[in-house]
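Of the protein chains in this complex, all but one are displayed in their positions.
Showing chain A:
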Amino acid sequence: MKLAIASLFIGLASAWSPANDASSSRREAISKTLAAGAALAYPLVSNAYSVPDLPYPYEALEPYIDTPTMKIHHDKHHATYVANINKAMEGKEEVPILDLMENALDAGPVRNNGGGHYNHAFFWSEMAPPDVAKKTKPSDALAKMIDASFGSMDEMKSQFEAAAAPGAVFGSGWVWVVLNNAGTKLEIVGTPNQDNPLMKGVKDEIKFPILGLDVWEHAYYLKYQNRRPEYVSNWWNVVNWDKVSENFAYVSEKKSGVPVEG
């Protein structure tokens, strides 16, 4: 409580600092301060996780992923997973969503909603608008590992598309490029529903995603309807290979999943 009152004073005082000369920004500063104070005074654990902002506007991935899909996928579907994981984690210790993944199979709500939150946060961060994406490329280290594991980038894409085909992922799920547990090669794996390869028990061993694609119908149905193969082959146009290379460097070094925002 003391902390809340102190932060209120400091925050309110800052509203009148020289930096805030326009009255609207003062209003903003005051309302933000009150909100922060309230949050500190009443530590509602339901604020543990949040939907991270998209790193680009909703329309940025057009024409490969349409604006309405980005809006609904981010603002509704992802938000629902976040609301549900917050409910499931009420009263529990706050940990980064990545830390919930290893033992997610122990509890249904964590598996579905924690998985859903992590997977979508991971997904948004690895994509970029087409004109940006086309200037990105795998790092030397990643390119080498791709060739060693699959023969070539084209071969990897081919295998990925086969794993993402309607018959291969039977219902809802995700397709991933992962680094195996030993860190010796990349593999392509499919997981059902909101499972991911970081969850102990989902695959024969924990594996570390560097790239993933949502093939739930909500991810593509508005634009592609039943034409999932078209969605998948178009998706390469928005993959940010610089981020994927960063992911690869991270998982190779830390032998842990990539942390995500939110």
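We adopt the following convention: a residue touches a chain if its C-beta (ideal position, glycine included) is under 8 Å from a C-beta of that chain, and two chains touch if they have at least 3 such contacts; residues count from 1.
Following the convention adopted for this analysis, contacts and distances are computed from a predicted model.
Novice: Since a chain is absent, check the UniProt entry for it and pick the matching name: "Superoxide dismutase", "Integrator complex subunit 11", "DNA polymerase delta subunit 3" or "Neuronal-specific septin-3".
Specialist: Going by UniProt, the chain not displayed is called "Superoxide dismutase".
Novice: Among A:67, A:193, A:237 or A:252, exactly one should touch the missing chain; which is it?
Specialist: A:193
Novice: Return the single residue from A:50, A:80 or A:159 that touches the missing chain.
Specialist: With A:50, A:80 or A:159 as choices, the missing chain is touched by A:80.
Novice: Going by the touch rule given at the top, which residues of chain A touch the chain that is not shown?
Specialist: 72, 76-77, 80, 108, 112, 166-167, 170-173, 192-194, 216-218, 221-222, 225-226
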